[in-house]
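Some notes on the structure that comes next.
Just one protein chain is left out here, and the rest sit where they should.
Each chain gets a letter, A, B and C, in the order it is written, and its residues are counted from 1.
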Amino acid sequence: MTEIGIGILGGGYMGKAHSVAMASVGAVFNTALRPRLEMICASSQESAERYRAAYGFARATDDWRVLVADPKVQAIVIATPQSTHREIVEAAFAAGKPVLCEKPMGADLADAEAMVAAAETTGTANMVAYNYIRTPASQYARRLISDGIIGDVTAFRGEHTEDFMADPKAPATWRTTGMANGTMGDLAPHMINAALALVGPIESLIAEVETVHKDRPGGIVTNDDHAQIMCRFANGVMGQMFFSRIATGRKMGYAYEITGTKGAIKFDQEDQNAIWLYKMSDAEAERGFRKILTGPAHPDYEPFCQGPGHGTGYQDQIIIEARDFLHAIHSGDPVWPTFRDGLEVARIVHTALASAETRSWHSLSKG
Amino acid sequence: MTEIGIGILGGGYMGKAHSVAMASVGAVFNTALRPRLEMICASSQESAERYRAAYGFARATDDWRVLVADPKVQAIVIATPQSTHREIVEAAFAAGKPVLCEKPMGADLADAEAMVAAAETTGTANMVAYNYIRTPASQYARRLISDGIIGDVTAFRGEHTEDFMADPKAPATWRTTGMANGTMGDLAPHMINAALALVGPIESLIAEVETVHKDRPGGIVTNDDHAQIMCRFANGVMGQMFFSRIATGRKMGYAYEITGTKGAIKFDQEDQNAIWLYKMSDAEAERGFRKILTGPAHPDYEPFCQGPGHGTGYQDQIIIEARDFLHAIHSGDPVWPTFRDGLEVARIVHTALASAETRSWHSLSKG
Amino acid sequence: MTEIGIGILGGGYMGKAHSVAMASVGAVFNTALRPRLEMICASSQESAERYRAAYGFARATDDWRVLVADPKVQAIVIATPQSTHREIVEAAFAAGKPVLCEKPMGADLADAEAMVAAAETTGTANMVAYNYIRTPASQYARRLISDGIIGDVTAFRGEHTEDFMADPKAPATWRTTGMANGTMGDLAPHMINAALALVGPIESLIAEVETVHKDRPGGIVTNDDHAQIMCRFANGVMGQMFFSRIATGRKMGYAYEITGTKGAIKFDQEDQNAIWLYKMSDAEAERGFRKILTGPAHPDYEPFCQGPGHGTGYQDQIIIEARDFLHAIHSGDPVWPTFRDGLEVARIVHTALASAETRSWHSLSKG
Partner (left out) sequence: MTEIGIGILGGGYMGKAHSVAMASVGAVFNTALRPRLEMICASSQESAERYRAAYGFARATDDWRVLVADPKVQAIVIATPQSTHREIVEAAFAAGKPVLCEKPMGADLADAEAMVAAAETTGTANMVAYNYIRTPASQYARRLISDGIIGDVTAFRGEHTEDFMADPKAPATWRTTGMANGTMGDLAPHMINAALALVGPIESLIAEVETVHKDRPGGIVTNDDHAQIMCRFANGVMGQMFFSRIATGRKMGYAYEITGTKGAIKFDQEDQNAIWLYKMSDAEAERGFRKILTGPAHPDYEPFCQGPGHGTGYQDQIIIEARDFLHAIHSGDPVWPTFRDGLEVARIVHTALASAETRSWHSLSKG
């Protein structure tokens, strides 16, 4: 057991989640590396100090460069706005420090490419924080497919839908300007990442975006509320995706349905402890989607609880992610999704936005 | 109470459903016109006689012209293969007889246009048999939208998915040749009709089709297993639809989700006696999709049963349809969907297939 | 194919359901005996005539003796209040006519015993109308158990819950006086009948009843709103049942859960086209309750529709029941549940009410 000093940039929503994860991951997974909450950085000294005290860090700063340079900070988690990612990442890798970076990787494709270049030049551990695909259920979905339980996949439908902006009177904020903060830029990446993990590379796509509420209190909205994609995967699978931040009634609509030649899978993050499996090999009268409750028979469940059906939650995904990041550091092996994997998501978002402008199919193939 | 002699063409799946509906619609709805099962027509005299005896018709024939011409046959229901619809319809209208025609209207757009011309020249009652939209739940969905309960619709997702061809070893049949019998031609019309009823006219679309199992025992497959559409409605709503006959695990996946500015609706025909409604006007802590069980408070339910939640089924939709057809005849008023309404669906299917070939957005606007 | 003249007593809720069933059963099931709607009886000549016209009967009467005696009435369906059942049944059997009698059999145990005696003396077809157990799903549940798919049953939980009296301001009516019309007397028999069919004879029980709303507009309530039973079946299975007419939110809460040594079954009539099956023989990670949609692979489904998941409804149960009654008449074989089977339900209700008074376990064994 070796201690490792953790520095976290950003103390809000995700900064807290990562802080809690680092505080508990050792006890949950009995990790070889044991996080020590060394330093937290926030936009002002006052807020940084408040986060430090709340989450239990040793020190606080309002200067990310201080955190990155600090010798007791041995690994870095980035939970700041995406426009800041690139600069921090480049400095961190220059300092030889491993980085777990929140999604999406940067403000645009150029950022993502630069971040991959920085990561691969340095060769230190690098990972993008796509947490939802790490639930026991979604990990199990990946296994079901790779084990051939549902045969060859023939169709994929995915969505990431929430309704936090459904109220037309919700005010304009940083979220409502800049394509990186819109639905395609900010929500879609989670499900695109899932699609890649579950089905494989996407070969071509056509997309649309729509700003339903163009005028909000406090300003004009310049990015998209709804977004949709039709696509083809490299293996010929037909795909359909929908994303929205105004999907009234949906709170965590990270959901997919995967049709195979021998079976099918359905999943909805709003009931994250269940996954539905249909098998054509069942006797005809007994065929039906099985509502499987996750348990010790499924990936990464048992460390949280020995009882099936007892359930894991949002925070537990971040703990699994922390375990994977620590493992990447300790083992020296890349852990999916690396920055290069994250770049693929960024390329797809970039292409989807381009497609929405030209209203035509675009290829993802690399020249 | 006046008797009306019914002639039904086709005695298989749908022919039986219409026969049972005509036998019971009077007792269920206390209709002004009372059907008398006068004559049934099938492809051979032997099968026609078998259907006659089974369903309780007075007479049987293997010649559709005999049925159409018979003076005691006062209204006609067409449940034969769609390539035969046009010829029969033209003869029926020429004889001045009302027609309820199974969907889709004909083998192609030209058929549908000719059928509308025939119907409108004659002016007798004409209706296309889109049964699923007639459930109490889907009628109620239409009412919720027109009453503004969910505000302005902003997004629509629909599917019509079944798995009757999911087994790659299911043999090639008439269903596996001809685009009219493929997924876009045969299954999609139900959901396209629903989309039009729920959201309004479609302005433009882009589509794709895919034959997953190209080689089946007994022959080569020449039409589509999967089909998908992205579209825009005339009111600007973003739409997405998926259709499949190989959607493993789906049996009657006629399902839609409608997002509005004040609420949302979800429906799945596999649980046809429930409709889910979300209202933003509920107190925040009490907001959730309500699983509403249909009952006497919903359209066309009470004639089947006074108890809510007791449920209607597939056959009951056909009975509602029969009631509507009888009403159209008796009142002289057109009843939705008329042949002209059905033509709009045919135009969309036609355009979708064209779009799938050019891989580009197509407009539905009439030149 | 032979015609049979049907006389129905009662034209309200259940009288209509039986009328519609008799109008359509021939076409649905291609029955050997074909019902002819001969005569309907109601409490006044005016209402009888109205029902006659609405449902399509040949003749109407307000005198049940006229109907029973009419030579063209060859089979009788009783859908009048339960206090009238015995007298009618005795006359019908005396006239040698087969009887389908609505549940519960009579006003009390003595009635039920007399009715069985009359039936067995005459030897004509006799059947009690427990419709809910006749859905494809519940018939399939019976088959799953008898085929040993869930092993030995070890526990049973059932309920029949509705909320038609949940509003304290719902007025006092005939339903609110007389134990035969209370929850244990009127609603419980459906689920008790199901318990007997699914698990077998009940050996002992203890029960409770409760009148929650004792004072309603228009009068004092003298029977029970809630009722509950703990029981032991003859095979040692532990049982628990709950019944209510004020179960707020429940519309057709005819539901059961059956635990076996190798699996389990769950069913809820509010989603009557699905039955849930769990099998311990599935691989551990793949174990879950399967939501099986009924279809042609399940009992009595295909005559209604060839497509699985398309669904049957309340009225279809009554049609299945009519088919069974016609079969009993035609074949001369008793069809479950006969009057004797119905008597067993009456004994259990009688014993439960006695147990509720003494607040002690009662045995059902026959002296």
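Everything that follows uses one rule, which is that contacts are C-beta pairs under 8 Å (C-beta built on N, C-alpha and C of every residue); 3 or more make two chains touch, one makes a residue touch a chain.
Computed from a predicted structure; not experimentally measured.
Visitor: Determine which one of C:T259, C:Q272, C:T294 or C:T312 touches the chain that has been left out.
Guide: C:T259
Visitor: Touching the hidden chain in the complete assembly: which of A:I4, A:A17 or A:A79 does that?
Guide: Missing-chain contact among the listed residues: A:A17.
Visitor: Please give every residue of subunit A in contact with the chain that is not shown.
Guide: Looking at subunit A, the ones touching the missing chain are residues 1, 13, 16-17, 19-20, 23-24, 26-28, 30, 34, 53-56, 162, 164, 250-253, 269-274, 293, 295, 304-316.
Visitor: Where does subunit B touch the missing chain, residue by residue?
Guide: For subunit B, the residues touching the absent chain are 140, 149, 274, 276-277, 279, 282, 284-293, 297-298.
Visitor: Hey, which subunit C residues sit against the chain that's not shown?
Guide: 150, 154-155, 157, 166-168, 206, 208, 210, 212, 225-226, 228, 230, 232, 236, 238, 240, 242, 244, 246-250, 259-264, 278, 280, 287-289, 359-361
Here, only the chains that are shown with their structure count from here on.
Visitor: Roughly how far is subunit A from subunit B, centre to centre by C-alpha average, rounded to an integer in Å?
Guide: 41
Visitor: In whole angstrom, what separates the CA-based centres of subunit A and subunit C?
Guide: 53
Visitor: Which residues belonging to subunit C are in contact with no fewer than two other chains?
Guide: As it turns out, subunit C has residues touching two or more other chains at 274, 293.
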